[in-house]
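My questions will all concern the structure given below.
The other protein chains are all here in position, but one chain of the complex has been omitted.
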Amino acid sequence: MIPSTDYIRLLPELILIVFGLLVMLIEPLLGEHNNRKGLGAIALMGAVLSILASFYQTGYEGAAFFDMIHVDTFSIFFHVLIGLIAAVVILASFEYLNLQQIRYGEYYGLILLSSVGMMLMSSAVELVLIFIALEISSIGTYILAGFRRNAPISIESSMKYFLLGSFATAFFLYGVALMFGATGSTSVYTIATTLAQGATPLAYVGIALMFVGLGFKVASAPFHIWTPDVYEGAPAPVVAFMSTGPKAAAFAVLLRVLFATEAPGWFWLIWASAVLSMTLGNIGALVQNNVKRLLAYSSIAQAGYILVAFAAAKDIGISAVIFYAAAYAAMNVGAFAVASHLANVGEKYVTLDDYAGLGRRAPGLAAVLTIFMLSLIGIPVTGGFLAKFYVFQAAMQSHLTGLVIIGVINSAVAAYYYLRVIVYMYMREPQRDVPVLKMPFALGVSLAACLAATIYLGVLPGRILDYAMASARVLVR
Amino acid sequence: MFFLNHIWVIPLMPIASAAVMFFFGRRLSKQAVNAFCVGTIVLAFAWSCLAVYQYSSYAAAHDNAPFEKVLFTWAGSDGVMLPTHSGHPAPFKAEAGFLLDPLSAIWLLFVTGVGMLIHIYSTGYMAHEGGYYRFFGYLNLFMFSMLTLILGNNYAMLFVGWEGVGLCSYLLIGFYFQRHSASTAANKAFIVNRIGDASFLMGMFTIFWYFGTYRFTDITSVARSGQIAIGDPWMIAITLLLFGGACGKSAQLPLYVWLPDAMEGPTPVSALIHAATMVTAGVYMVARSNALFVLAPPSMKVVAIVGALTAIFAASIGLVQNDIKRVLAYSTVSQLGYMFLALGVGAFAAGVFHVFTHAFFKALLFLGAGSVIHAMGGEQDMRNMGALAKKIPTTFKTMFIATLAIAGIPGLAGFFSKDEILWQTWSRNDGAFRALWVIGFITAVMTSFYMFRLIYLTFFSQSRMSHEAEHHVHESPKSMTVPLMVLAFCSVFAGYLGLPPSLGGTNRFEKFLHPVFAAEAHQSAEAVPAKEEEHAPPIEYGLMLLSIGAGFGGWWLASRAYGKAGKGYVEPIDAAAQAVYTTLLNKYYVGEGYDYLFTGRKKLGPIRLGAIGLGEASWKFDANVIDGTVNGAGWITRLSAAFSNWWDKWVIDGVLVNGPAILAKMVSYPVRLFEWGLVQWYALVMVVGLVGFVWYAIR
Partner (left out) sequence: MLHLALFLIFGVIAVVGAINLIAQTHPINSALSLVVVMGSLAAEYLLLGAEFLGAIQVIVYAGAIMVLFVFTIMLLNAGAEEQTRGSKVAIIIGIPGMVIGSVAVAWALIRAHTGAEVPVGSLYGSAQGIGHLLFRDFLLPFEITSVLILIAIMGAVVLARRES
């Protein structure tokens, strides 16, 4: 009854589910004393296979499962992105889990399964499915945040994330319900047709409420305040994961909901949220001494830059969002991967003082982190520069001069705190003895991948930009 | 045409050597580092000379057209079309492309040339320093960025170099990172530059919005096509934004503050980056955009006024500084002001000419100062020097030549270029800028005064050194003195390239640049009086005599005041007007003002303003609250009790009872309300945001 192409259109998700289950089933069979590092390899294989499956989908674009999901260039882009994030995070976790004495099976299982949620978010065209996918990805990350069981701060982080996250998801659901009330449908395309004939206030409220829920996920102001606390407590590789994967997925949903439905009345919401996110994020980061908190505020600010692109005209705005999401994922995962390596047992070394003198103790690591920081600042020949450049140019072409001015000033201010990290690494004498472990091979590979992606997006972004543009056209057609 | 066609190799050479330093530098011997780093720059210089030589025949064959070489599309893609001002969508793209025309040729030659000399000098100067390979790696990285900046064929490429030189300058200022002041200065330089960059970026965005391209040649041809009216508001906006960027990089008012502090870096760096090359990038960019600037007369006026004010402002501070490098730093700011003054009055060629001559004598002054510091074992305070002329004769002679040049003593390079600027300021635009000429003239007197003050205090007068220092003094090695001599040669003779017709020359320099600035003369024909006549008016000779007088006058004043300065000598300005002296010595308190208002490093009474103040206000509870939450059970109870107590005590009671008194406290902790680690508060903020959103939605 269901054609087999439908399953191909769901293939990446299916692969991830299978491998997620596999990891969890194998773990108990391994016995107490066996080496569990192989589990990571299995999880990695799952992620890689799902990426390959996403590429395979290019020949099978279209709707599946009674118009529940749409496979198109847009969804494939995000599938690959999320798959890559998962793969790199898994690689970066190999040694980390051992060091922090974290159980392997559930950890990898949760990463793979919550990636399922994120991937579905990017291909779903039905608000009910989007909600379920959102919940899958969220619950997975809530739990992952609390994985450092012996650290109270981690539990606290998980708890806060869970409570506030549920609060936000409730609003999203409420918004979906109101949207259903306004249009009589939960399908994105039916909603679009109905709204085209005129929108009721109910639809406006529905959009606003959905934006609250998604705004929480992407950590945009004024729904951002959980971010520093949660990022500080959660295990560093998990932060790498949840600051990029769910964010990318939530941006994908936001793009679908706002642009594919051609929903009205969200422009100033986005505008205000973008300005607040950039400003509060950057100002908050100025005085941070904990690197994870600093990066948390930075990620709020980065979400603000992405929202600037939302406000820009349709196709160029969407493509700017897509490109920024990719560049942001590369540099942020990289930065957190470095932080997770330096944190050492029990994540003891996470303040800027611990980074002092890193330039001499671990020159390679310091250089890599420097490049990620430069990319976050937006220095040319990094992905971060081109992403910002494109976003602001897109906004400029859409007559958003005010937003561009605020954004450019913000990115000037932001240089200060990213630079502080570099200053500490290269220009400060270490205050206390901070051991730096030998770089594990797997982490080295993941860092190299992030580095390569950051530079690639900065030097030869043409193909990705073209692809982003093609994806954007799918949404606005 | 081999060298011209492969012009992209020029920036590639230094970056390759920088990469070698980065990966293998630690293991290389000093000789190997020298071979790589200095060798590539020598090669780059040779390549540049050949390319420029080939360009001259190319230009002759192609009607003076600039040479462009596009490698590949870098930023953007042909498929991404953006709407533009004209209504036609344009592809969002910028190429990795290179452009050689007379303007970039001049920069190319002096950057590689002076750069080469400074590299050679550094092998001597840095010989006993740690991090030798690191220093040269950064220096080569800088050369790469600077060459990209000069050779890029579009604004995006220019920006790549622009940010790159900023970054290298940051790394090199902070080279002596053990000194706290060095890393602070490095930070300051970068941040201030970022403010300028923000403006430049905005300008770039606006350019693309208006023209649909980042390419210089395309923009210039549209700008000169006559379609755009003079005084078009878009052009005014673009040029002002671009000039904002130039103010950051070229240290003009009000963003000049980073340059004097940048002297914390090693002296060769000061010479290369903060005197000869990088700081002239702003001048380059404005000159490069000349076609836009001539369409925006108000912007030109701003450029001229800012330039003139910066010139006199920095020169006046330079009058009383005691650190030998600081005097030179303020002098650089002041000379850059001259250059912008020239650009602002429309005398682009004169501005570029001054950049060219300035590169030689200012680099020489810095390297000479470095040689002095080297001889003195690290002493930079001129109050502890004196009577060094006999002890380090080569340094003295070369520096004296440079001083003659910068002071505008006839016959040397600085005289011709500065006099050209002053004359153009006087004569152009129907004399509308004659007030600026007065400023420029006063500055010329000041320049001569502070430069000869430096010479007298350092090389003449009486020795004020301690005995140990006196024994230690020695002339620098050949690797340092030879570059000094070469630069001294250039400081004397570079000026003859631009010998004006009034002195029997033909101003070959301006002729060479003519294709770059040519159309500008047609465009603003109304604004500019007739081109210089065949025979110069007598007023030109009169003004020339005046500026000669300024040069010698300053010299005479300085020799009277400092000729015999012994221990505890008296500053004449201090004696005459102490308040003025203190103000100047403290640089008009600008740094302090910035710290109070913008950075927030200093508190205004109990309140901290500026960026740090905001940040602190938004997050001050870390130590008390977050740590408290970690430390065990029952934290919700304790915290909420503590905070509701705080709230009740200070807000509920306080506002009613003694509101004004706690207002100050409120100001410093406003955002504390929002983030104190309690889930309820977080949810509360979300609700407030939600209400705002819903309210907007149903409005």
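Quick notes on this structure:
Should a chain be cited, it is by its letter among A and B, assigned in written order, with residues numbered from 1 in that chain.
The rule we apply is simple: contacts are C-beta pairs under 8 Å (C-beta built on N, C-alpha and C of every residue); 3 or more make two chains touch, one makes a residue touch a chain.
In this text, all values refer to a predicted model and were calculated from it rather than measured experimentally.
The shown chains contacted by the absent chain are A, B, with contact judged over the whole complex.
Among the residues A:T5, A:N98 or A:T200, only A:T200 touches the chain that is left out of the figure. Shown as candidates are A:I26, A:A41 or A:I143; the residue that touches the absent chain is A:I143. Check A:A43, A:M118 or A:A182 against the missing chain and you find that the one touching it is A:A182.
Within the whole complex, the absent chain has one touching residue among A:L22, A:L120 or A:A453, and that is A:L120.
For chain A, the residues touching the absent chain in the complete assembly are 2, 10, 17, 24, 64-66, 68-69, 103, 106, 109-110, 113-114, 116-117, 120, 126, 128-129, 132-133, 135-136, 139-140, 142-143, 146-147, 149-150, 158, 174, 178, 181-182, 200-202, 204-205, 209. Contact between chain B and the unshown chain involves residues 634, 636-637, 640-641, 643-644, 647-648, 652, 673, 680-681, 684, 687-688, 690-691, 694-695, 697-698.
Just so we're on the same page, only the chains that are shown with their structure count from here on.
Each chain gets one centre point, the mean of its Cα atoms, and the points for chain A and chain B are 39 Å apart.
Across the interface of their complex, chain B is touched by residues 152-153, 156, 159-160, 163-164, 167-168, 171, 201, 204-205, 207-209, 211-212, 215-216, 221-223, 225-226, 228-229, 232, 265, 268-269, 280, 283-290, 313, 316, 319, 367, 374, 379-381, 385-386, 389-390, 392-394, 396-398, 404-405, 408-409, 411-413, 415-416, 419-420, 423, 426-429, 459-463, 465-466, 469-470 of chain A. Residues of chain B that touch chain A in their complex: 22, 72-77, 79-80, 82-84, 92-93, 156, 159-160, 163-164, 167, 170, 174, 177-178, 182-183, 186-187, 190-191, 194-195, 197-198, 201-202, 205-206, 208-209, 611-612, 614-616, 618-620, 622, 626, 629-630, 632, 674-675, 677, 679, 681-683, 685-686, 688-690, 692-694, 696-698.
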